[in-house]
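Taking it in order: structure first as structure tokens, then the write-up.
All protein chains but one are shown at their positions in the complex.
Read from first to last, the chains carry the letters A, B and C; within each, the first residue is number 1.
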Amino acid sequence: MIALIGLVTLTLVAVAAIATVMATNLFVASMWFGIFSLLMASNFFILDAADVALTEAAVGAGVSTVLFMGALALTGEKEAIRSRVSWFPMAVLGVLALALFVATFQQPMLGDPMAPVHQHVAPWYLEQTPNLINIPNVVTAILASFRGYDTLGEVIVIFTAGIGVLSVLSFKPKRRQTISSEALAAKVRGVQHHSILRVVGKLVIPLLMLFALVVQFHGKYTPGGGFSAGALFAAAVMLYGILEGADRSAKAMPEKVMLRLAAFGATLYTSVGLVCMLLGGAFLDYNVLWPDPVVGQYFGILLVEFGVGLTVTTVLVMIFNAFANRPTY
Amino acid sequence: MMEMIVDGLSWLLLAGGGFFVLVGGVGVIRMPDLYTRIHAASVTETLGTMLILIGLMLHSGWELATFKLLAILVFLLFTGPVSSYALGNTALLGGLKPELGSQDPSKEGRDL
Amino acid sequence: MTLLGLYNYWIFILLLVVGLYAVLVKGNYVKRMIGLGIFQSAVFLLYITMDKVEGGTGPIMQGVPVPGQIYANPIPQVLILTAIVVGIAVTALGLALAIRIREEYGSIEESDIRRLDHES
Partner (left out) sequence: MTLTEQFPVLVVVLPLFVAPLLALLASRGNLPWLVATVTSALTFAMAIALAAQVMQTGVIYYELGNWPVPFGIGLTIGPLSAMMLMIISGASTVALVAGRESMNAEVGKAHQALLYSCWLLAMTGLLGITVTGDAFNIFVFMEISSLASYVMVANGPKRQALTASFKYLVTGTLGATFYLIGVGYLYMMTGTLNIADMAVRLADVSDTLPVMIAGGFVILGVALKAALFPMHAWMPNAYQRAPTPVAIFFAACATKVALFVMLRFQYELLLPNLGPQAAFLSSWLIPLCVGGFLVGSAVAMFERDLKRMLGYSSVAQLGYIVLGISLANSAGVTAAMIHFFNHALIKAALFVAVAGMVLRFGSSNIEQLAGVGKRMPWTTLGFVLAGVSLIGVPLTAGFISKWYLIQAVLELGGLGILLTILILVSSLMAVVYIWKVVEVAYFKEPIDGQSMVGVRETPMPLLVVLWVLVLANIWFGIDPSIPITLAEQEAAGFFGGTR
């Protein structure tokens, strides 16, 4: 039954992807992309990946749609239509697809318990996590501890994106093509004339933040963790910005503070690793943080997850504010 | 006995919900313009999902899941109508005229 | 039934091709970023497909351990969690660049930009 639902959502995913690419109005395309991501997230859930589903729903369907909207407001929503059909890329793609298709017949079936991925490393994690780390969510255990170095890298990636956007948008064009200050104000003012939207929307914000906190700090027991919590929290701030005006969200969450907090989050993660080193362990060896290694793991994971959540939140908020408050030149 | 009644009721509600979702879907395709389509979609949004959620609640019994479903229900009751309102209002402000009657056959089945 | 077990891979291939098509053929920079997003999502699907085990649940060991309980493979999930973040990072940066390009060139269409660069 579940497999059947999976088939249907997957087909819908494919339809949404094609619709995204076919749409010539970019606004429509980005809405389709949001739908695509949400369907993808539900499909991930069907495939037993709750953590990924949560993150994809928050990031793909939520944050990235808002970012696309913000960008489209500045770049225009019409796509020029090309009449010329380029055969060469099509041919290359056709060959690629064919090769991949033929290869699928030698790949393990969906859900096959004998597939190599279920034989080698994975069982060890499932067996050892209760003894070594003792938190129920194995995904979080691997993310923050066994493969904590990857996650550190990810935090740095998102941090780089944050300062990258700041750096790129710190340049202003030399000649202004003009927009009146009223027009700018109207643009960043959001939907203030819609009272119903504002009232109901603001009801949602605290709930969203509360949920983000649950996901952040309860992520060891239930699906969740720093990434999804950060994206949810940022989504709450974005909602506020959309409802009350981006200038207010920028005032509530000023760029300078966000940048500092983002750097703090990244540094916190690295520092935990360095402290482990100072205490005589390897980098990110949380075992040495406490006499009882399991407790050490607990604290280590708590701290680094907090660093992850903080950096993701602040960077996404920073990017949203930078997009939404930029005047159209 | 009690269980059977609850079970039957839950299936009934689920089937009803499914029916209204389907009706809403057909409506979205069949209706002529945005405003009527929103009208059709809101059948899915409120009645359809509500029936399905209540059906699921009956199905799961007194569990944590029931409260989660209840929370989803409340959430949808708030956001569903509001999003319909926002959609309609924006369309109106954006200058989209509702189709009144069929005096102008050229506008028939205008796509959005 | 055998064929249904491969359905996920086929959708992966389809998404891959659709995304790549948008990246390679479309001239609009924002559209290319959307294509890139679809392309990356295809990879997410490839990985997450691997984690499923027949009759298993998500890898969260809550409460009393049930003997014989099968869990999904957690590793692809960890990898994709990080890959999703990479995806949004690239998207954000690409869009910022598109905004700047629009400010400097007045367009984000490849053909316009090529013409403007040629003139200068």
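Going forward, contacts are C-beta pairs under 8 Å (C-beta built on N, C-alpha and C of every residue); 3 or more make two chains touch, one makes a residue touch a chain.
If you're wondering where the values come from, they're calculated on a predicted model, not measured in any experiment.
Asks: Among the chains present in the display, which ones are touched by the chain that isn't there?
Replies: When the entire complex is considered, the left-out chain reaches A, C.
Asks: Among the options A:A80, A:V157 or A:A252, which residue touches the chain absent from this view?
Replies: Residue touching the absent chain, from the options given: A:V157.
Asks: Can you say which of A:V215, A:L284, A:L303 or A:A322 touches the chain missing from this structure?
Replies: Residue touching the chain left out of view: A:L284.
Asks: Quick one: which of A:A266, A:L302 or A:A322 touches the chain that's been left out?
Replies: A:A266
Asks: To test your reading of the contact rule: which positions on chain C touch the chain that is missing from view?
Replies: 16, 20, 23, 29, 32, 36, 39-40, 43, 46-47, 50, 75-76, 79, 82-83, 86, 89-90, 93-94, 97-98, 100-101, 104-105, 113, 117
Asks: Quickly run down the residues of chain A that touch the omitted chain.
Replies: Counting only chain A, the missing chain is touched by 99-100, 102-103, 105-108, 115-122, 124-125, 128, 145-150, 152-154, 156-157, 159-161, 163-164, 166-168, 170-171, 259-260, 262-263, 266-267, 270-271, 273-274, 277, 280-287.
We adopt the following convention: only the chains that are shown with their structure count from here on.
Asks: Taking each chain's centre as the mean position of its Cα atoms, how many Å separate chain A from chain B?
Replies: The separation of the two C-alpha centroids amounts to 29 Å.
Asks: I'd like to verify one number: the distance from the centre of chain B to the centre of chain C, where each centre is the average of its C-alpha atoms, in whole angstrom.
Replies: Centre-to-centre distance between chain B and chain C: 30 Å.
Asks: If you look only at chain A, which of its residues touch chain B in the complex?
Replies: 191, 194, 196-197, 200-201, 203-204, 207
Asks: State the interface residues of chain B toward chain A in the complex, per the touch definition above.
Replies: 75, 78-79, 82, 85-86, 89
Asks: Going by the contact rule at the top, pick out the chain C residues touching chain A in the complex.
Replies: Touch list, chain C to chain A: 2, 4-22, 24-31, 33-35, 37-38, 41, 44-45, 48-62, 65, 70-82, 84-93, 95-100, 102-104, 106, 108-109, 111-112.
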